[in-house]
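Heads up, one of the protein chains got dropped from this complex, but the rest are sitting where they should.
Chains: A and B, in written order; residue numbering restarts at 1 for each.
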Amino acid sequence: MKTNWIGLVKSGLVGMYRFLKQDRFAMVGAIIYLLLILLAIFAPYIAPYDPHQMIREGGQLAYNRLPSAQFLLGTTNMGRDIFSQLVYGVRPALTVGFSAAFFVVILGTLVGLIAGYFRGWVDNILMRLADVVFGVPFEPFVIVLVGFLGPSVWNIVLAMALLLWRDTARVIRSQVLTVRERSFIEAARVSGASHLRIMFVYIAPNILPLSFLYGSLAIGWAILTEAAVSFLGFGDPDVISWGYMLHDAYVSQALSRGAFYWFVPPGVLIMLAVMAGFYIGRGSEEILHPRLKKV
Amino acid sequence: MRVNWKFFAKRFGQMLLTLWIIATILFFIFRLMPGNPLVAYIDPTFTQEQQEILMRQFGLDKPLWQQYFVYLGNLLQGEFGDSFFYKDSVVDVVSKVLPNTLYLMLLSLVVAYVIGVLGGIVLAWRRGEKIETVGIVFTLFTRAAPQFWVGMILLAVFSFKLNWFPSGGSSPAGVVYSSELAKLLSPSFWHHLFLPALTLAIYLLGLPLLLMRSSMLDVLGEAYVDMAMMRGLSERRVMFKYAARNAALPVVTAMAVGVGYAVGGNVVVETVFSWPGLGRLLVKAVSASDYPLSQGAFILIAAVMVFMNFVADILYSLLDPRVSLDGRG
Partner (left out) sequence: MISNKTLRSIVLVAFCLVSVLGTAVFAASDAERVIRPLYILTRPQASSPDEFESATLIANAMKEVGIDARVKVMPWEQMADLVWYERTKWDMTGWQMTARPERLDPDEFTYNLFHSSTAETGYNFVGYINPAYDKVAEQQRVTVDPQKRKELIMKAQQIIADDAVYDFLVHQKIGIVYNNQVFAPDSIKEMAGLGIKNFWTYIYATPVGAQKSMILNSNDTVQAVNPFYISGTVDSWVTELIWDRLMRMGIDGLPKPWAAESVKWIADDQVKVVLRKGMKWHDGKPVTAEDVKFSFEAPMTGEVPMYKPFVSIIDKIDIVNVNTLIFKLKKPWAAFETACLAKINIVPRHIWEPILKDLQQKPENAESYQEKVPVGSGPFKFGSWKFSEEIVLEANKSHFQAPKIEKWICRFIPNMEATLGMIQNGEINFLATYVGDPQLLEQKVKADPKLTMVSSVDLGYRFFAMNLRRPPFNDVAFRRAVLALTDRWLIVDAVWKGFAVPADSVVSPALEFWKNKNLNYPEGGVEEAKKLLKAAGYEWDRKGRLMYPKGKKEELAPAF
């Protein structure tokens, strides 16, 4: 039993490695994620200061310092170490990103699976529901929800989970529609497998790569959305995320001060994290549409 | 081109259905907000007497299901109540800024789709060359950069450094346009529109570009393109005349999705560029706890989006008569 699990994990990792090796883009994306995750885990060892701490030197607040050996990226106008904020900021970014992606993948895959497998009226209802959700403007919805339920990153995740499953569900459904016609599914049905078994044991493995593709895109959306919501002033005031940092830099006029060491790094990291998701997404696109390779 | 009336009617019905469901969800969201449910309509500064009058007007003294029908009835008559903050009817307040939002959105969509489609063609044609990698990386950058960040940088460079464009508003100080038409014909309005539209367009162009590219790649594999090549037609001619025309179809449907992003993007871009639009109004309404205004602005934004979705679908059906309701997605 035990060895079985290890073997499974191993073969999974090997499969993932093979997949990544096939595409430079996907490889780059995976490496970026890996680095970010390591950064999140070891943040306390990497960051020299507590990101909330207002640093004082001889009773004087060390504000608006330029980058130096002591403050790698300088300090904010309230004397907080920018580099430490940047390092710790990876945690909320990944938390928001991964939890939103998790819900989007689970919800979207379930809806897509059920709709595609059962077809008929179930499909009809679920897909009309997806149409409705497509009609809900995303960012305004997040703002209304966060504005009235309170500024918290979890409300942002909630808003994303409520809306973004629609993209995944649609694509998964059409994929399920083709998969369910394959002969091995027919064979399973004939041998008397239950609906659940067919859906989750036979069909699901075939659509999971697609789910993960949408999941990796959702990570990006979630990070961007959190940043936008923070920018508009509805962000979680207790959480120093990259979005919060940009917002802080913006209200503290880092741009006018020419403090690019404050304004640029969080933006670049957001872009990197989002792009990593896109890269992996693009890599899988090549795998999923091998026909393109011939061109 | 033949208009498929049955399809049109079906899609129209679906649009109404969608709006109805969104309105319903909104009704329950605002009723389930923490605190006094009446707060959704009643300004706490009102006197007892005023509150009772309003309660009757909105049917808040009735059970929830009756309230719901009163609410729907009010919506159908375009009655969204009065804004707490501006002490004016929601419809009046919203209609003052709605056109500005539409101009910004439409212009940036057009720009994004023109550039996106052309860019997609080039990237598909040059597949495997260095320009493709550079192009794709660049496109992904535009997609991954936070819009307000891009906006602020454009503002810093083009407005403050180079002084080419004004940094905010929709018109120069003190200028009043006699009508919407006069506004649209005035160069200064476009001058003000440029930077916000550019910011939004940069954000929007990724989708059509990538989609056009992969759609082109599909088409390029088809036999008739090879045939055309063999007939000795010029590369450019094949690319535009045969491949691009056929590849453009899915991009048109994607426009519906693009509208959704545009509507959302507006909120942030309008704040950065002080653009007097619906998105900024919504932010103001939400932060002021102005429930009627938030609700009204949200429904209108959703209506714009649903309507644009509808238009995109109709367009698609006109371009490709094979499409029926079931053929989508």
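Throughout what follows, contacts are C-beta pairs under 8 Å (C-beta built on N, C-alpha and C of every residue); 3 or more make two chains touch, one makes a residue touch a chain.
Because the structure is a prediction, the values reported are computed rather than measured.
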Omitted-chain contact residue, chosen from B:Tyr68, B:Phe85, B:Phe141 or B:Phe307: B:Phe85
Sole residue of B:Arg11, B:Arg213 or B:Arg280 that reaches the chain not shown, by the stated touch rule: B:Arg280
Chain B residues touching the omitted chain (full complex): 44-47, 49-50, 53-54, 85-88, 93, 96-97, 152, 155-156, 159-160, 163, 166-171, 173-174, 176, 271-274, 276-277, 280-281, 284, 287-290
For chain A, the residues touching the chain missing from this view: 54, 60-61, 63-64, 77-79, 151, 232-233, 237, 247-248, 250-253, 255-257
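As a convention for this text, only the chains that are shown with their structure count from here on.
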Contacting residues of chain A [partner chain B, same complex]: 127-128, 131-132, 134-141, 143-145, 147-149, 170, 173-174, 220, 224, 227-228, 231-234, 243, 246, 250, 255, 263, 267, 270-272, 274-275, 278-279, 282, 285, 289, 291-292, 294-295
Contacting residues of chain B [partner chain A, same complex]: 14, 17-19, 21-22, 25, 29-30, 33-34, 127, 136, 140-141, 143-149, 152, 156, 214, 217-218, 220-221, 256-257, 260-261, 263-265, 267-268, 271, 279, 282-283, 286-287, 289, 294, 297-298, 301-302, 305-306, 309, 329
